[in-house]
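Have a look at the structure that comes next, please.
One chain of protein is taken out of this complex; the other chains stay put.
As written, the chain order gives the labels A and B, with residue 1 at the start of each chain.
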Amino acid sequence: MITQQVAEDKLTVSIGPQHPGAGHFRFTITVEGDTITDCVPDPGYVHRGAEKQTEYRNYLQSIPMLERSSLTDVTNIIMPYSMASEELMGIEIPPRAKYLRMIMSENQRIISHLYWLGIQGIFLGHSTMFMWPLGDRDIFIDLGQMIGGARITYSYAIPGGVRNDMPESFKPRALKVFDYFEKRLKDYERIFFSSPLFLKRTLGVGVLPREDAIKLGVVGPVLRASDVKSDVRIDEPYNFYEDVDFEVPSFKECDTYARCMVHLIEMRQSMRIIRQCLEKIPQGPVRVKLSPQQRANAGEAYGRVEASRGAMGFHIISDGSTKPYRVKISVPSFRNLIALPKLLIGSHVADMPAIYWSLDYWPVEADR
Amino acid sequence: MSSSITAPKQELSPAEKAIVDSIGQLGDKAKIAYVRPKRVKILASRENIVEVAGFVRDVLKFDHIANVTGTDFPKDKAIEVDYHFESIDGPGLRSLVFSLGCRVPTEDPVLPSLIEVFPAVNYHERETAEMLGVVFKGHPNLSRFLLPEDWDDIPPLLKAYRLPGRLEAGE
Partner (left out) sequence: MPEIVNFEQFVRRILEILFWVLIILPMIALPVFYLIYVLQVEIQCGFSLLNCSHQIDWSLALYMFDPSKMNPLDPNSYISQLGLGTNSVLFKVSTFPGLTFAAILSSFVIWYERKLLAKMQYRIGPLYAGRVEGWLQSFADLFKLLFKEIVIPARADTLFFMAVPFAMMALSGALLAVIPVGPTTFIASSAYSLLIALAILSFFPIVTLLAGWASNNKFSFIGGIRALYQMISYEIPLILSVVGIIILSGGSLNFVDIVNSQSRIWFIGPMILGAIVFYVTAMAEVERIPFDIPEADSELVAGWLTEYTSMNFGVINLAVYIKLYALSSLFTLLFLGGWQGPAPVPGVVWFMIKTVIMLTIFIIPRGFNPRVRIDQLISFGWVWLIGIAFANIFIAVFLRAAGLL
């Protein structure tokens, strides 16, 4: 960290651009005594021009490039792209593909939330809160590997359906994993979330009131912890979310502890959704085979999906050729970034790690 | 080309029809580009855009900004800036995405900023400004956001900018 003294008792500290476990992002805070008086975020360290590159590739070719932006959340980041492309191409995917997309999407949500929990432990100085979630996350990655074929980036939900079918051995294994993990979640609640020191560091810290949350346009767990019951899965149900029942948490307290609890509850609900999908999934094809030179009709499409960090959107403009004319990605991390100065100004310096990571800002995703 | 499975046609819901009627109040200031199930888009000109945005927020009750897209249309010599809105507190409007578009000529890409109406467009407009060269009048800080500070080429998302080492877009 680099500092310069700007006035008698003011220090400007530049934090980043490398954080332990949290990616490349820099923000500058001005500190007076123990209070932060100004915060200026400075993203762009991992900007790779993904949007420009989609204009040079046809619809199928962009998938591996786009999914690598959001490394912990790969299924959800390309799903709105696939949905918008299918709308432009005028095709409808088979129902089994939609259920499989739901299963992988919820699995991915658990994986992403566990990673978030681990790094929150690092930022609070709690080493066990780092080790346990990352150890359990590996079991879910193995589940994803059974269907997807790779551990992290499997390019699964492509335009036209999904790439692979689910093996027979997936269902019993998944049920065993969920039984194990539900017991572990009880342990997490008891040991991590009820610990008095954790409560002292997160209760009442980083409060984002409801009107500010809506006006600033935040999404995801941050919005849900600010007393807004908003989730794309219930607002604009895609795949078959209207046929499964699950809860969307929301809390009135709007502080960091509420955001932690939202993540925890969402993990439970994801397991519930996957169980129901495994009961309801029909037989059938999983893919509409598209040629790589598939043309899309001219026009615009906007696809929306609830990713782990919030609502993700893809706006695709097509001119009727095999390559999209313009792809604009609406990333939850980027939309939540504006809350960072608002929350940090006026708080203690020592609260900065807890607040920063509770917004779940993923730099690579925000920079595209 | 054709495909074996085509998407079924969907009907417009009452919410969209109500919006279309409300937009009629604006008269000349806004033109409807398309009305599809769950997606409505209107176009405004740059003189009226701040007023139309206020209308969208207060009357149509779309209060949550989702995205700001900037697209370069060299054939029309225009840059189009689209604002996409979602609604949190609007009644029955949760599934709708409302788009507000505005075209500016490429030689004079100046547009009033919507930051007074929607504070959340701060970073979105900043990114559009640096990627396409659009100037948002009234925006407090249009400095480099995602691009490096020493970027000296033309704004990268213009079609005139070619990614080095790639075939031309559209080939």
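Methods note: a residue touches a chain if its C-beta (ideal position, glycine included) is under 8 Å from a C-beta of that chain, and two chains touch if they have at least 3 such contacts.
As the structure is a computational prediction, the values presented were derived from the model and not from experiment.
Judged over the whole assembly, touch between the missing chain and the shown ones holds for A.
Contact with the undisplayed chain is limited, among A:129, A:327 or A:344, to A:129. When the whole complex is considered, the residue among A:52, A:96 or A:201 that touches the unshown chain is A:201.
Counting over the whole complex, subunit A has residues 1, 3, 13, 15, 19-20, 31, 34, 121-129, 131-132, 135, 191, 195, 197-198, 200-201, 348-353 touching the chain that is not drawn.
To be clear about the criterion, only the chains that are shown with their structure count from here on.
By the touch criterion stated above, subunit B contacts subunit A in their complex at residues 1, 3-8, 34, 38-39, 41, 63-67, 69-71, 82, 84, 86, 88-89, 94-95, 97, 99, 118-120, 122-124, 144-148, 156-157, 161, 163, 166-167, 169-170.
Interface of subunit A with subunit B (complex): residues 43-44, 47, 49, 51-53, 55-56, 86-87, 89-94, 214-217, 228, 230, 234-236, 288, 290, 294-295, 299-302, 304, 311, 313, 315, 317, 321, 323, 325-326, 328, 330, 334-335, 337-338, 367-368.
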